[in-house]
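Before we start, here is the structure in question, set down as structure tokens.
One chain of protein is taken out of this complex; the other chains stay put.
On to subunit A.
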Amino acid sequence: MLEVRGLTKIFGGLTAVKDLNFTLDAGEILSIIGPNGAGKSTCFKLIASFLTPTTGTVRFNGKDITGIGPHAVARHGIVRTFQENTSFQDMTVREAVLLGYQKDCKASLAGMIFRSPRARRDEREAGDYADHVLDMLGMTGLANTVSAALPHGMLRNLGIAVALAARPKLILLDEPFAGLNSDETKRGVELIRKIRDEGVTPILVEHDMTAVMSVSERIVVVSFGSKIAEGTPAEIQQNEKVIEAYLGAEDTEIGL
């Protein structure tokens, strides 16, 4: 489904990502982990075309999508979430999720402004889908709450809801568990499985080892921009290189 080949990004004298290769099959939960500054988020930005790689290609379902621009990548079916609690502050939860449906709206600009039948059908479909997504995330009760007023955990969920409303095939989750308490994290892990069961393939960049080990089916470990290991959670936990380069003395932490 996703094929990353020789991905390299150089910022001035700094090589943020170096010759990164990995592939992903539909329906597989993949996590990318690594110490701070390892190039994980840069890797996401390269896939989602927020950055153009220095060399290397990203192929999605056989099509080359390297550097075609974020909105074009989204239209191919890859949507990312953001590390920070990024949202449309002034919008209500439902408005934000409705907006997420944008890429599937078929009405023309004038049609939208003058409420053509096509635009009204788009709005109905967007509304139905938004309700479905909110229901799936258990946010129906918050539909009319302004985003800025949401608590941290719910804001994180809203980010995922908005991304899901765009009906992606592949969703890139940038640190979905950062700052969540263990209860919220548990629900987050459930949510990611649910997303996968809906037919959306998730990729995670994450620091919360407990969550990563429990949710991932495969893990790619990145250090200083290069891939140093790849495998199942069990394999990664045993991997000498990972323990040495990434976890150092704190190897007890990867145990569940």
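In this text, a residue touches a chain if its C-beta (ideal position, glycine included) is under 8 Å from a C-beta of that chain, and two chains touch if they have at least 3 such contacts; residues count from 1.
Everything that follows uses one rule, which is that contacts and distances are computed from a predicted model.
*Asks:* Out of "Fumarate reductase/succinate dehydrogenase flavoprotein subunit", "Formate C-acetyltransferase", "Allophanate hydrolase" or "Branched-chain amino acid ABC transporter permease", what name does the UniProt record list for the absent chain?
*Replies:* From the listed options "Fumarate reductase/succinate dehydrogenase flavoprotein subunit", "Formate C-acetyltransferase", "Allophanate hydrolase" or "Branched-chain amino acid ABC transporter permease", the omitted chain resolves to "Branched-chain amino acid ABC transporter permease".
*Asks:* Which residue, A:Leu20, A:Ala38, A:Val58 or A:Ala119, contacts the hidden chain when the whole complex is considered?
*Replies:* Reading the full complex, the residue touching the unseen chain is A:Ala119.
*Asks:* Would you indicate which residue among A:Thr8, A:Thr54 or A:Thr86 is in contact with the undisplayed chain?
*Replies:* Considering all chains, including the one not shown, the answer is A:Thr86.
*Asks:* Of the residues in subunit A, which ones touch the absent chain?
*Replies:* Within subunit A, the residues that touch the unshown chain are 48, 50, 69-71, 74-75, 79-80, 82, 86-92, 94-95, 98-100, 102-103, 105, 107, 109, 112-115, 119, 122-123, 142-146, 148-151, 162-163, 165-166.
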